[in-house]
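With one protein chain removed, the remaining protein chains of the complex are shown where they sit.
Take a look at subunit A:
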Amino acid sequence: MANVAKKVSWSGRDPRDDEDERAGETTPLLNGTGPGSAGGARQFTPSSFLRPGQLSNVDLNEDIRELETELPRPYPNEIPHNEKLLSLKYESLDYDNSENQLFLEEERRINHAAFRTVEIKRWVICAMIGILTGLVACFIDIVVENLAGLKYRVVKDNIDKFTEKGGLSFSLLLWATLNASVVMVGSVIVAFIEPVAAGSGIPQIKCYLNGVKIPHVVRLKTLVIKVCGVILSVVGGLAVGKEGPMIHSGAVIAAGISQGRSTSLKRDFKIFEYFRRDTEKRDFVSAGAAAGVSAAFGAPVGGVLFSLEEGASFWNQFLTWRIFFASMISTFTLNSVLSVYHGNAWDLSSPGLINFGRFDSEKMGYTIQEIPIFIFMGVVGGILGALFNALNYWLTMFRIRYIHRPCLQVIEAMLVAAVTAAVGFVMIYCSRDCQPIQGSSVAYPLQLFCADGEYNSMATAFFNTPEKSVVNLFHDPPGSYNPMTLGMFTLMYFFLACWTYGLTVSAGVFIPSLLIGAAWGRLFGISLSYLSKGSIWADPGKYALMGAAAQLGGIVRMTLSLTVIMMEATGNVTYGFPIMLVLMTAKIVGDYFVEGLYDMHIQLQSVPFLHWEAPVTSHSLTAREVMSTPVTCLRRIERVGTVVDILSDTSSNHNGFPVVESNPNTTQVAGLRGLILRSQLIVLLKHKVFVERANLNLVQRRLKLKDFRDAYPRFPPIQSIHVSQDERECMIDLSEFMNPSPYTVPREASLPRVFKLFRALGLRHLVVVNNHNEVVGMVTRKDLARYRLGKEGLEELSLAQT
């Protein structure tokens, strides 16, 4: 108990602080004397041992409430949603392989050649992931292009008509109504059919790769809703992009293909059965995410690095190579299909959904003098990104608290769409920035009040899909926009994009960020050339690119992968250095204020997300304080009735149960023998693998690993399994199904140590044992994720039902 004592001496409390004094008074037993003797004794009385309902995370139990009498608040307690919560609905993935008897048998049975086939199958799956992801990207691109083209043509004709005759307010209404109705459809399908398809999907995939099972996140239904939703929201003219959702789509495709079946369609193709477990699936999902990035930006290496950056805890070189293969296939597929679609087959020059266009080294080269300017732009990007995130934080909090009904969410999305159209229209209406139409590549030139043969420059920015606007900002010749237009556009689009992110539509934040950044970057470039009397700062397109990088970096705070993505999207390696500097600066400056947008949303969703390291100041916490206790254990040969009762206890949702030596005398604490999962127990109950039946030769065949895989990933709930009264008295032998060597830690292990083990091995359950190998507690993801470094040092999140 040395470290506990030390902790008290370190605490350095201010005696004048009343709050602190009170807190100190309430905890002498726990911090002072140490719970090793007193607490331990109380925990391991036979009465609380092996009792269903005493489950580690959930407390609805009288015993425990007595323990906590010093707390004045009654539990359960209702509080408004805040960011310091962990939701109970998220489970961990089982990345750790259960090395039970069945597994060993299977390994013995499969010979060496069969394992080679498995390896080939992995490559085949990766190729298929790449191809399908590329095709989905093509589909989105082509449909968006056509539908958006149709919409803009209709609105443009209408505006042209009413410009002559008067009555432009009708055009405004038409535009707003078109937008709102398209977005309504997109929002309805998301809100009512699959809410997990909302947003960019990157936070969800990040969580999945981190090891959190987000319900429904990799289902086929989600993919369909996601693809339709993103098409509708881009066509609906919201300030969104279609790139982020590609990552989610790629991940769903990967998860689907690697399983060889779809539970949404209720079809099982009887292939790839070997891969039906979390370990394999997650590897493929990281390949799918990489393929998605690669299709979205034409950045295969960026895609691989994205997977590396977001889900790198389980990584090896073969996996990397396979992921790279999937990325390359994906961008190649997109490339070839789009080249055929655009009529120049096999040209292979449009590698991504967004193509930044060609940046010539000669025209847009940079010199060493410009580096400080780029860094300054990084600072600006960091500040603006932090502002964006802070505003979006408040908005999201409001949305979670008040706008949680699907109808309200749909109405909100429609309103945003209408307002986006109205703002765009008013900006175009008020703008007097006219540019000659000749020689420019404007897709839908709006004349409005300009002279004949000229177009409204504001309209190129607002009256276009965001992707096209970004490319225009990068590449339009100097003088295409006047500074006033750019300034107003940046301001308006900043707020629109901030308002839009977090709506119940599926849409990404990459393109809006790039667009905001490109607008102010170009403005910056123009003012530079104005200040320096136009000497060396010739091309504002270069500054638009750096501004875009700075803004995106300031919002999402990705580093390595974003640098490479931007580099690959511009196709110019020499920009690597300035882009890296800009992103670095933006991240440093941004992190000083608030965290990145994706992390923020993960936190607001109360996901138990494990970061790379435990909080730095947490060494004084030990496994004893972290773990949940008492633990519901099972005996090695357990009564079926007990198992059913434990599993069907509604107040708990435990998934792992330590298996202890079956001692007929239950008053004695027994040693740890293994760990068994809820899913395994359910399969056992379903197949009625009872000792008595085996003795009577009622069991036709022995259970194989395949039976467990077939049930994956949606194991039936315990309620659907019927166990008769007679069967309840049977016994069940867990010894050949349990994992005989679960990872354990002693009570004295520090939090960072436990954390490292947990994170690096991707564990789901970590058993805490005492010196006699007796179970004293259980550490799960939620126990670790609740410690976080906040503004005032280490803070603890509360568990909540959401």
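We take it that a contact is a pair of C-beta atoms (placed from the backbone, for glycine too) under 8 Å apart; a residue touches a chain by one contact, two chains touch by 3 or more; residues count from 1.
Simple rule for what comes next: contacts and distances are computed from a predicted model.
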{"item": "Name of the absent chain as recorded in UniProt (options \"Osteopetrosis associated transmembrane protein 1\", \"GPN-loop GTPase 1\", \"Inositol-1-monophosphatase\" or \"Large ribosomal subunit protein bL17m\")", "value": "\"Osteopetrosis associated transmembrane protein 1\""}
{"item": "Absent-chain contact - pick from A:Val118, A:Leu308, A:Val426 or A:Ala694", "value": "A:Val426"}
{"item": "Options A:Gly186, A:Pro300, A:Pro630 or A:Gly674, residue touching the unrepresented chain", "value": "A:Pro630"}
{"item": "Residue among A:Leu348, A:Leu560, A:Ala711 or A:Leu794 touching the omitted chain", "value": "A:Leu794"}
{"item": "Residues of subunit A in contact with the chain not shown", "value": "7-8, 10-14, 17, 19-20, 23-24, 26-27, 30-31, 35, 39, 43, 54-59, 61, 64, 67-68, 70-71, 75-81, 85, 88, 163-169, 172-173, 176, 342-344, 398, 400-405, 408, 411-412, 415-416, 418-419, 421-423, 425-426, 429, 438, 441, 448-449, 451-453, 617, 620-621, 624-625, 627-630, 777, 782-783, 792-796, 798-802"}
